[in-house]
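To start, the structure itself, in structure tokens.
Excluded from the complex is one protein chain; the other protein chains are retained at their positions.
Labels run A, B and C following the written order; every chain starts at residue 1.
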Amino acid sequence: MTLTNYLVLAAILFTVGAVGVLVRRNAIVVFMCIELMLNSVNLTLVTFARATGTLDGQVIAFFVMVVAAAEVVVGLAIIMSIYRTRRSASVDDANLLKY
Amino acid sequence: MSDFPWLLAMVVLPAVGGAAVAALPKGRDAVAKQATLGVSLAVLVLAVLATVAFDTGGDRFQLTTAVDWIPAFGVQFALGVDGIALVMLLLIGVLVPVVVVASWKDTGPGGRPMKAYFAWLLVLESMMVGVFAATDVFLFYVFFEAMLVPMYFIIGSFGGPRRQFAAMKFFLYSLLGGLVMLASVIGLYVVSNSQIGEGTFAFDALRQLDIDPGVQKLLFLGFFVAFAIKAPLVPFHTWLPDSGAEAPIGGAVLLVGVLDKVGTFGFIRYCLPLFPDASRTFAPWILGLAVAGILYGALLAIGQSDIKRLVTYTSIAHFGFIALGIFAFTLEGGSGAVLYMVNHGISTGILFLVVGMVISRGGSRRIADYGGIAKKAPLLAGVFLVAGLASLALPGTNSFVSEFLVLIGSFPARPVFTVVATVGIVLAALYVLLLIQRSVHGPVRGLVESQPFPDLRRRELAVVAPLVALIIGLGVYPQPLLDLIDPAVSATMVDVGSDPAGTQPVHQPATAEQGAN
Amino acid sequence: MIEAPDLSLAALTPLLFVFGAALVGVLVESFAPRHVRQPVQVALALVGTVGGFASTVFLALADGADPGEVTAAGALAVDGAGLFLQATIAGLGALSILLFAERGLDPAKSAFVASAAVPAGSPRDRELLTDERVQTEVYPLATFAIGGMMLFVAANDLLVMFIALEVLSLPLYLICGLARRRRLLSQEAAVKYFLLGAFASAFFLYGLALVYGATGTIRLSGIRASVTTEGTGTLLVLGLGLLVVGLMFKASVAPFHTWTPDVYQGAPTPVTAFMAACTKVAAFGAVLRLLYVAFGTADWTWRPLVYGIAIVSMVVGVVLGLTQTDVKRMLAYSSIAHAGFLLTGVLGLAGSGLSATLFYLLAYGLTTIGAFAVVTLVRDGDGEATQLAQWAGLARRSPLTAGVMTFLLLALAGIPLTSGFTGKFAVFRAATEVGAWPLVVVALVTSAVAGYFYLRLVVLMYFSEPAEDGPSVGVPGLPTTIVLAVTVTATLVLGVVPGSVLDLADRAAALVG
């Protein structure tokens, strides 16, 4: 089982996440899809770390996790506030701003 | 005497004056007017003194002032005039006070105070002086664009019913042209950078460049489009009727009388010397546009029902003549064209002013609303006639000399174009006399009948008198101006590779050595 | 025994200032009594930003600043361009903070919500509407964002760049949602900005990973080296593309601009000003670093791309701007168009192109903050009157305000004797020097068209008759007055005598790493 497969898997995961962002309505789910994309990148990073025989990739992966956590905090806060106002977490409901 | 920075003073004084007028407290319109008049007269005096200080036999550019402005771009704040620019400065000096007095009793739409109007007039004057006096292409461009702002506000704030539309059209159209020129200005800078080693905008330095023909064509077109829009040449002209018709009379006078001359001035000052090869290449096409403009403008003038639009269309025809003279590349034609620029400023100026007086009495711009003015206001009618005759270039009026020079100068070089252009002489007579016949002659009717329609007042006389004097004076004795203009044009002919001594006749007549006469 | 990485604290002072102020701010939030927070926070934020500004200036003028140094184990590059950008960000940041701090305009004393937790439209929210309390967290948050931006432009390493990106983004997402009035719009803006921002940073990250995979390093200098030696493989190019996507999103360059109008319109106007000015500077700083340092030797790869998106951005921004009816939205599209103009500068050679872009960023940032500051002045019953129609005849009500706005609009339109013209001239010149004159022509034509929507506002203010129930012009308090004074003066000075600043930009135009 070569490293390429990991990369391909990561790419697939990334795509899945991206498509999820496009098709899902619930803000939380959309956000999860983004998390999925980040984690696919983590997979890519560690793979490359392995491939290049450097540690940077793995270190970066940790950084990414931290950042992702921070994003979760901010993201959920925002989504909550709007949810409490609108009683809905659908991203499609929020389109007063357009054109 | 000539070391005093005349030009700088002429740029700064009105600018400061404008700021001061703008700073006046509300409701001090009277003070604003007097201050504006004073400043503009001072500028006129400066212009005259500058002319005195100018030595017709001297260097190409005189009264120069130059200080580094933006070293990073190699830009200098460099002013200086040759004969061509100088006569334009004189024209500005004369027209602005006239306009001020003419606008003395105007009231803004919706009774808005006129203070701002006079402030803008002064700012505009400063810009106009700058644009003609700049000897640094960058500086020229800056004035060229900045000039739009005051005129934009003059049209937009104090114009006629469709002033918003007109102001917007004027600004955007000119801005487009200006920005296309900016591309060429930058290109010129880059070329100079590669040839001289350091980028410069100094006219004299740029004139020395020898630019590869292909590049030259592109750069030329950039400048040409800008100037063709300003001038305006057909088919870039459609903004002028709207702006000219909607602008307040004073604004219209300066717009057509001076601002548009920047276009033709640009042709002869920048296009020819900087891009001689390209100029020669494109000359036939441009002459085509010029001649087309002469006939087309005249036809449209005949077809107009709105007096002010009619006047603007006549100007389009006149600009055709100017372009013809410039792009014929002969000394006689060139001098004629420059003289034409001055004369057209005067003759169209007075025509606009008279038309304005008629409109201010009748309150309508439709020709059909008037008739038999001569009966109720003989003096006004007389001035109207004089203005009309000047605009159809009747001998004895100033325009004749310039039109004659343009045609006789272009004929040797471009017989066909010239012959077609002469048809414009007849059409000119047609549109002027039609206008006279409809509005001045005939039985008293329409608004002339229903309105009080008084004859010229003192102030109005004071407005038209100097212009009439100039029309006759320059019509009988134009030589002083020609002496100013000739050296500059002759130098330009050298740049563009024509005979600086003028057009040599095919045969030397037996009596030539006794002087042509 | 581990030896500590080299760390030139001197070079880091600007960042330390700002981040320090931010951290203290957090502590203040938790320990200081509510009524003192506002003044303290404002003071803190100002100290941080102004201190940061001062220290960058000091660093720049101190000897040995050039040619610049790489520090923090090569993670940070402190060089001319970096310092110039940091100074710009800190300065603009300070101005934005002043706008945040304005209490004279809104009857409720602030543009920010009293308590973000209270649902919009709830009874509690209605009674809090006129409460003097303010969610003072905005100040530390903004300070963090500013710190992140300053880090962003100094990042010499893709990871730091990514972290900085997040540090600047996350606080922005939050403060976008903290408007006191029209909270629904504000929150919607926050959500959109957040989701799309996160989406974009995912792309950036993936690009990072690919570049890392292709070159085995994330250090810009390392990437440069491997590009020079091994050339550009598919993986690397893909990585570059995704990195560019992430940055262009922040710089609101079309086709990654879609969030801009909505967020600019929904966010509290001071925040919009902050984003429009500082975010753009930061994003372009990073773009310059990435393209010039990491991929400078392979510019043939990205040149056509930048060429293309520059045109797209200008055209989209201008054309869409034509029919806008909301001032803030209109300015948003104008910022998209300006991003396009900036890219023409990026195309220029590392020398004149870099300095031109730096100057343009400074000029544009100042002007746009001023413009948004004016927007905060024009108000009616429920907050700011941002509908274009409401501005009709403003010149009659308040000639000064109208005059200032007109001047700033002319600057945005690039009329001579304003900083906008100088900047445009600089970038277009740079582009022409590398033979990109067709792009320049396109840019000039688009700016002519752009003239229309700037002038439309002028026409409304000056040439139209005022409506009876038109908006009133608030009397700005000291902070906004300062901001307006500074921006207008700067716009004028940079237009009339830009010489010294241009030289400064020229001297600063150097990137290390």
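Rule of thumb we're sticking to: a contact is a pair of C-beta atoms (placed from the backbone, for glycine too) under 8 Å apart; a residue touches a chain by one contact, two chains touch by 3 or more.
One rule holds in what follows: contacts and distances are computed from a predicted model.
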UniProt names the one chain left off this complex as which of "NADH dehydrogenase subunit L", "Peptide/nickel transport system ATP-binding protein", "Cation:proton antiporter" or "Hydrogenase-4 component E"?
"NADH dehydrogenase subunit L"
Omitted chain: which shown chains does it touch?
A, B, C
For the chain that's not shown, point to the residue among B:303, B:363, B:454 or B:497 touching it.
B:303
Kindly state which of the options C:223, C:316 or C:413 is in contact with the chain not pictured.
C:316
From C:10, C:43, C:129 or C:245, residue that would touch the chain that is not displayed
C:245
Residue by residue, what part of chain C touches the chain that was omitted?
191-192, 195-196, 199-200, 203, 232, 234, 237-238, 240-242, 244-245, 249, 255-256, 258-259, 261-262, 300-302, 304-305, 308-309, 316, 319-323, 449
What residues on chain A make contact with the chain left out of this view?
18, 21-23, 25, 30, 91-92, 94-99
Could you pull out which residues of chain B are in touch with the chain that's been left out?
169, 173, 234-235, 237-239, 296, 299-300, 302-304, 330-332, 335-336, 372, 374-375, 382, 389, 394-396, 400-401, 404-405, 407-409, 411-412, 415, 418-419, 422-423, 425-426, 429-430, 433-434, 436-437, 440-444, 476-479, 482, 485-486, 490, 501-512, 514-517
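We take it that only the chains that are shown with their structure count from here on.
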Chain-level touch network, classified as line, ring, star, complete or other
line
Interchain centroid distance [CA atoms averaged], chain A/chain B, Å:
66
Whole-Å distance, C-alpha centre of chain B to that of chain C, is 45
Would you tell me which residues of chain B are touching chain C in their complex?
68-73, 110, 112, 141-143, 145-146, 148-149, 152-153, 156-157, 163-164, 167-168, 171-172, 175-176, 179-180, 182-183, 186-187, 189-190, 193, 218
Chain C partner contacts - residues on chain A that touch it in the complex:
7, 14, 17-18, 21, 27, 30-31, 34, 37-38, 40-41, 44-45, 47-48, 51-52, 54, 56-57, 59-60, 63-64, 67, 70-71, 74-75, 77-79, 81-82, 84-86, 91, 94-98
Which residues of chain C touch chain A once you look at their complex with the stated criterion?
116-117, 119-122, 159, 162-163, 166, 170, 173-174, 177, 183-185, 187-192, 194-195, 198-199, 202, 205-206, 208-210, 212-213, 216-218, 261-262, 265-266
